[in-house]
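All protein chains but one are shown in place.
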Amino acid sequence: MQSDLVLRVAGESGEGVITIGETLCKIAAREGIHIVTFRTFPAEIKGGSCMIQVRLSERRIPYHGEGVDFLVCLNQDAVDENLPDLKEHGVLLCEAECDLPEKNPGWTAYKVPFDRIATREIGSRISKNIVVLGALSHLLSLPKETIEKFISEKFARKGKTVLDHNLDALQRGFDFARSHLAKKDSYRLPKGSGRKRLLMTGNEAIAIGATAAGMRYFFGYPITPASEIMEWLAAHLPKMGGVVLQTEDEISAICSVAGASWAGGKSMTSTSGPGLSLMSETIGLLSMAEIPAVIVDSQRGGPSTGMPTKTEQSDLLLALYGSHGDATRVVMAPTSVSDSLRVTALAFAVAEKYQLPVIMLVDQALSARLETVDRETVERLPQGSRSCASPADGAPFVRYQLGGSAVSPAALPGTQGGEHMVTGMEHDERGNFACDEETHTAMTVKRFRKLAAIESDPLVAEFCTRLGDENSEVGIVTWGSSAGPVEEALAIAKGLGISAQAIIPRILNPLPHQELKTFFGKVKRVIVPELNFVGQLATLLRSTYRIPTIGLTKVKGVPLAPSEIVEKIVEAESTLNARSTRAYGRAG
Amino acid sequence: MEELDKSCEYLSGVCPVWCPGCGYYGILSALVEAFADLKLPTKELTLVSGIGCSSRLPYFVKAYGFHSIHGRGLPIAQGVKTANPELTVLAVGGDGDGLAIGGGHLPHVARNNVDITYLLFNNAIYGMTKGQFSPTTTLYPVTKTSPFGLAGEAINPSALAIVYGATFVARGFSVKKEHLKELIIQGIHHRGFSFIEVLASCSSFNTTDMNVARIVKNLEMIPEDHNPEDAIEALRLAADQEKIRLGVFVRNQRPTLGDKFQEMRRKAKGKGAANMEALLGQFA
Amino acid sequence: MYNILFNRHIGLNPHSLLLPEPVRDVGDYGAIATTGLTSGHQGCVGCGMVSGTNQVLRALKLSGKHVVASIGTGCNEVITTQNTSCWGEVSVDHNNFPNTAATLSGNIAALKALAQAGGVSPESIVNVGIAGDGGTYDIGLQALLAWIARGENGVYVCLNNQAYMNTGVQGSGATPYGTDTTTTPFGKAIRGNQRTPQYLLDLALAAGAPYVAAACPLWHRDLMIKAQKAAAIEGPCVLEVYSVCPEGWKSDTDVFHEITELALETRSWILYEAERERDTNTVLFTLNYLAKKYLPISDYLRLQERFAGMRDFPEMVRRAQEIIEARWSFWRPVMEANGIEWKEEARAI
Partner (left out) sequence: MATVMAGNGAAAWGFRLSRVQCYPYYPITPSTSCSQQISRWVYDGAMGAVTINAESEHSAASQIIAAGKNVRAGTATSSKGLLYMIEVLENAAGGAIPCGLFIGNRATGAPINIWADHSDAYAMRDSGLIQIFAADGQESLDSIIQGYRIAEDLRVRMPFAVNLRGFTGTHAYEGVEIPSQEEVDRYLPPFVPLYSLFAPEKPVTYGAMLSAYPYRRHKRNQMAAIGNAAEIALKAGKDFAEKFGRSYGHFEWIGDRKAELVVALLGESAAAGEVATRHLQGKEGIPGVALLKIRLFSPFPAREIAQALNRAGTKAVIVFDEGLQHGGVLPPLAQRITAAVHLHLGGKGPKIASVIGGLGGSEVRQEHFQLMFNLAANIAEGKPYRPEPYWLDIDEDPIFVEQENQVSPKLWKKWGEIWKKQPRQEKYCAPIPPDTEEIRIYSRAGQGAITSAVGFTGAGIENGYRLVTVPAFGSERRGAIITTDTLINFHKERRIRSFMRAWDVVILYDDTILYSPEHRVLDGLKEGGALLVNTSHMSVKKIRGLLDAGEGRVRIFTAPAAAVSEGLGLKHINMPMLGALHKVYDKVPFDKALGYYERNVPRPREASLEAIRRGHAETTDQEIQRTRKERRLLVSQDFLDWRPEDHSQESWPSALEEVQIG
């Protein structure tokens, strides 16, 4: 019985393709099975093809699988688009009328007249996906009661008739498969650990992480693919006494965050590339006025409107250097859904403790990815609080104390005797405008010493992981969601007898310089796989450490595939014994 | 003289940088005297401003001041009030800051009815950048950036605010300090978004549009019998071409943004316990 | 004597018993496009007398008549006619020190003569006599009272800076009690000016003036109304203008506003006017400004070093307060008519 199963459901958007996938995930998660999903969206508002690929496994898996074991297609287009991804001896369950190509390299095909059953026997065409579910429950021997309970939970609100239709559809699907389809394939659900896991998307994880970190003031503006964060918070933050306000534009959103945060509230906003561009001036203000704030950027195909429903990692340079002048900010990038939850909490901890804006980069794939998350992830989240001063009465409050630690204690509006100015202009220690050379230099030093302090703060220590064989000479540096395929690629490479290792920093500004330098001390080759055209992380690494890098860039709007990375590893490994083309003259 | 007026306790001691003869001095003293009359504790006083001559005001007032970026005073003030409703929040901006770059925020902060007081200093010129025309410049066509006359029609800020549904709209004049002080007091008392347009002369760059003598000549108070609830009548008064009307155009009550948030929290309470466990339940 | 009536209304009063319709109230900004003195006068920085003259001249010009000023020697004359003239379109006749009113009377007579000869219409000219407190209370009083007694039609303006300033701050008839001047110094044996100031307007009323008024440049609307009334009312009208003098009062040059306000609040200067109905021999008194804060005289003494000595002698301050209270008690009926609780005596020292 193999340890993991890659199942893909494809069809017309609106036919319930996603519901089939989510139901499978729900069932598996309750069994304690690890799940990673990947889904695509059509660009149009309604209609267009879409698919959801679910990988179920006994152990934690980083990637949603390259080939498909079990393909379910609801119409002909789905069959044509997805059949090439089916492994040789994979299984195809499809609509009866679909005609399959003659050449059949070993697929097991099951045909079920879903349409006919749904429309004529049940009289409710939209219950077609439940019929498919019924068939699958038979083929994969899924526990039918769990499915029924789940359907009744999901459709209870829709009224009795709809619920009955769906239960009837489930039963008919199951009966047809049991009577007509003889189980020829060996695919079964992997064995779960029995410990219930949480199942959530990246966006939901971010929302939960923020709420857990004490965020109570969310201001945002709808933008694909980040809107779900605001939607989830709008439904749940008021319960925690928080506030969600959809503003007229991203500028208003980030400014409201600035105001709320200055007034003492933990606040955040979430947006995508275009929104982050609009927010850059205010990020400069937050940096100058030393006001904490968290900005989540779910990256999508760019530039400009680009590909709203496709994934990309091309906002890094904007996040690092957006806003004019030497504006300090922290840039973080979680790698998985559970990682997103923890990094969001870290973002708040760092922002509050060091009083500056933190930009967290996720991407469409990660935002939309359903993944199982252990319950413990929510406990022991990194904590950080803003240092507040109680001003000595009488003396005017000194907000930007120089000299001591990089962070100067703030006085929240409402504090007795703490009246002071906060401004976007260069300012003296009391916050009044002062544009002489010494003050500007001193204040810029104060702001940048914060980054140095963050780098050596134990709080962020755990957020830079090493993968693969420690002594390998081929190294990979990557960030964000590309960490999944890299981890998978290392496993495959190991399988092929090629040793490689990887380092994945969650914090990209300030970079974990010590860990990276020790890493570069060991490896002879550095591959930097990322989903953008110019190799933005590679550019950052080269300019920061003046090191040669091997770029692996992809702008197809879908995540990296492990095979692409393995190929690059093999290539790099082959050059290991070749003489270095340039006398690099770096001392040992 | 024991009744040394308390207003100077609200001055921060930073010397105003405005040009001699600037109308904003009158506004600053009216504002500070209003605070004194209202006996507001300085620790709860918050002033948010954008960029421009008007936006230097918070430096001169002993309070929590936020001198932000161009046109963004209103959304920031909205954030401050949301995060700490006890604060008395005032937003301060000029005609450029409030109607040009910041024009997009005014309708939404107004319709949200955020409980803040917004002072728009209208001197019909960009003073800080030394004499470019602004959205309210009319009688001074030739400026540094309009050598051959103005491109667009001028905006009437008060009329705009009425149309945007602000629940308190008034217009004052920097020279009539007592009257302006009353308006500011009413604005701060008003529960909801108070919009106060203050006409002021720019002694350096535009003495034609907001020329004190010209304004004094065709100045008229809003008649006592004007019903502040009647927005249409208010609009007619605000947009009056010959006479410049001073006083309160609109004053009506409707729930503030804070009230709406409380309402949301009350409704949300009904939807499950307010703890992490409950929230995670839906993902199990 | 005349029987006294009080006007219930306190405040600006463009109306008058003796005039068919009210005079023009120039409004808050006195926005009338005409100048009083032209530039180039040699007054000291912060001189209150020059602004008084300016407002009187601008108010008189409102009548549209040609202003003929008979001025007496003094600071006002010396600083505006030093080898030149700063009087603009106003015709000026400076004759001598003691005879301002006499010169005025002479010019009025000349006008009457010319009118009879048909040369000039009397309505087109307004005759105004301007002199300092020395030139009015002391050396020129005899000429003034005689001019009033003769009932000639004109305006007499006394710019009262309470001492002989041009000759170096010597005490005059209008010098307040206890003031340190060079001829009534605050010595060890005799402390400052022992005289209590006489009251010019009472003398003018007694001499038969149809209209008398006290004004100060700070309340320019009130002053300009009174100047116009004095010109419009037939007969000899007397207007006394409070003139701050930083040099003589040894005060800062930029506290013109505060000193006048304190003068009004401590009631050491009272803005009022009085009109005399000729045939019924009654005089209607109108109070133009009621002190809001009712401050003790010690506040008024603070900003002026001429009272420096007096401040450390409580009994002198109390005496000064008594002088003011005695003078203020005259207005008791007006206070009671307006329902204002009559305070026996302000919070003294």
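Letters A, B and C name the chains as they come in the text, with residue numbers starting at 1 for each one.
Just so it is clear, a residue touches a chain if its C-beta (ideal position, glycine included) is under 8 Å from a C-beta of that chain, and two chains touch if they have at least 3 such contacts.
These numbers come from a predicted model, not from an experiment.
A.B. asks: Thinking of the complex as a whole, which visible chains are touched by the chain that is not shown?
C.D. replies: It touches the following shown chains in the full complex: A, C.
A.B. asks: Looking at the whole complex, which of A:119, A:246, A:387 or A:575 touches the chain that is not displayed?
C.D. replies: Checking the options A:119, A:246, A:387 or A:575, the one contacting the hidden chain is A:575.
A.B. asks: Which residue from C:195, C:293, C:311 or C:327 sits in contact with the chain not drawn here?
C.D. replies: C:195
A.B. asks: Of the residues C:141, C:218, C:287 or C:334, I need the one that contacts the missing chain.
C.D. replies: Only one listed residue reaches the unshown chain, and that is C:141.
A.B. asks: Which residue, A:104, A:161, A:416 or A:441, contacts the hidden chain when the whole complex is considered?
C.D. replies: Going through A:104, A:161, A:416 or A:441 one by one, A:441 is the residue touching the chain not shown.
A.B. asks: Which residues does subunit C use to touch the chain missing from this display?
C.D. replies: 42-45, 73, 75, 78-79, 82, 94, 96-98, 134, 137-139, 141, 164-168, 170-171, 173, 182-191, 195, 247
A.B. asks: Counting contacts across the full complex, list the positions on subunit A that touch the omitted chain.
C.D. replies: Residues of subunit A in contact with the hidden chain: 402-403, 428-429, 436, 438-439, 441-442, 445, 448-449, 451-452, 473, 513, 517, 520-526, 543-548, 550, 571-572, 575, 578, 580-582, 584, 586-588.
One rule holds in what follows: only the chains that are shown with their structure count from here on.
A.B. asks: Between subunit A and subunit C, what is the gap in Å from one C-alpha centre to the other?
C.D. replies: 86
A.B. asks: Residues of subunit A that touch two or more other chains: which are they?
C.D. replies: none
A.B. asks: Within their complex, state which residues of subunit B touch subunit A.
C.D. replies: Against subunit A, subunit B makes touches at 12, 14, 42-46, 48, 51, 58-59, 62-69, 72, 75-84, 86-87, 104-105, 107-108, 112, 257, 261, 264-265, 267-269, 271-274, 276, 278-280, 283-284.
A.B. asks: Under the definition above, what is the set of subunit A residues touching subunit B in their complex?
C.D. replies: Against subunit B, subunit A makes touches at 30, 196, 198-200, 204, 208, 211-212, 217, 219, 235-241, 243-245, 247-249, 251-253, 255-265, 267, 281-282, 284-285, 289, 373, 375, 378, 412-425, 431-433.
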